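Below is one structure. I have some questions about it.
Missing here: one protein chain of the complex. Every other protein chain is in place.
Moving on, here comes chain A:
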Amino acid sequence: MPVTDQPAARLWTKPVPVPHRRPRRSILHRESVAGYLLLTPWLTGLAAITILPVLYSLALSFTDYNVITGELDWIGLANYERMFTADPRYWRSVQVTVVFVAVSVPLKLGLAMAVAALLNGRRRAAGTLRAMVYLPSLLGVSVALAITWRTMFDSGGAVNQVLGVFGVPDRSWATEPDTALATLILLAAWQFGGPMVIYLAAMGQIPTDYAESARLDGAGRWRILRSVTLPALSPVILLTVVMETIAAFQGFTAAFVFGDGGGGPGDATLTYTLYLYLRGFAGLEMGYASAMAWVFLVAVGALTALIFWTSRWWVHYPGGRP
């Protein structure tokens, strides 16, 4: 072998030392076996802690089951019937959750997009700014922040002192029926840094010449945002809309803290998952909670499917539809 070939050859033989006499058809050579071996933990988990529980809860939803006494009665559709026709708290939880999702997700993603647009292209202090915006999204889901938020918005608390300057009367924002949900939504919106980082990364990947040629054609800043940036970001927007919506539907910690482990006065912050917890784990009605879980699964699944379905009109993939 000529000496000049050595660097190229070494590049690949060095990190992959292969014994010369190794039989070519060893068992690991067969990628199928290797693939399934590597997937074994995941497949086990899929069967044992995802699929089995989903089916188990479907079966439970047709029963009246008390975990403590072990009593189990097959009651058909009675749980569903009661849920839809005889449980006003259930409908309250649906209402609270729908309002929470419908307001907090657009607010959070709108803020994320706006701040990403402002930060995009900044060289100076960009890393620090990005980090400072991102940090609340890591801390905001914690018990500590839920407690802080509640105290800050409490009567006589920090927020009331600030608002008092503008003549807004003092009130317990986090625990009064009229304003508790709005306070919860603000806490969610405060965590917009998560999607913001994703938008910023995606903006950085848009080729500069798109905007450049649009500008040469006389497009203003707003027009470039609408006709170049947003379409280029649309796949990522779809991703964040779906993920944030599913996450928002499951909001629990802050609602639990705001309502002292319940739904708060007037069940103002009784989110769906909080009510599910109260029925299943505080009330020990596992059958009823399972029925709630299944309705939740179907509803969230249908909404996700709907979002994906509408995406054909507003999501643009570079190089056409996959």
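Everything below uses one rule, namely that a contact is a pair of C-beta atoms (placed from the backbone, for glycine too) under 8 Å apart; a residue touches a chain by one contact, two chains touch by 3 or more; residues count from 1.
We take it that contacts and distances are computed from a predicted model.
**Student:** The complex has one chain missing from view, so what does its UniProt entry call it, picking from "succinate dehydrogenase", "ABC transporter permease", "Glycine--tRNA ligase alpha subunit" or "DsrE family protein"?
**Tutor:** "ABC transporter permease"
**Student:** Of the residues A:77, A:98 or A:131, which one touches the chain left out of the display?
**Tutor:** In the full complex, the listed residue that touches the missing chain is A:131.
**Student:** Based on the whole complex, identify which of A:118, A:168 or A:306 touches the chain you can't see.
**Tutor:** The one listed residue touching the chain not shown is A:118.
**Student:** Going by the contact rule already stated, which one of A:77, A:98 or A:158 would touch the omitted chain in the full complex?
**Tutor:** Missing-chain contact among the listed residues: A:158.
**Student:** In the complete complex, which positions of chain A touch the hidden chain?
**Tutor:** Interface residues of chain A facing the absent chain: 12-13, 15-18, 22, 24, 26, 28-29, 31-32, 34-36, 38-39, 41-46, 48-50, 52-54, 56-57, 60, 67, 115, 118-122, 127, 129-136, 138-139, 141-145, 147-149, 151-152, 154, 156-159, 161-162, 190, 193, 197-198, 200-208, 211, 215, 220-221, 224, 228-229, 232-236, 239, 242, 246, 249-250, 252-253, 256-257, 260-261, 273, 276-277, 280-281, 286, 289-290, 293-294, 296-297, 300-301, 304, 317-320, 322.
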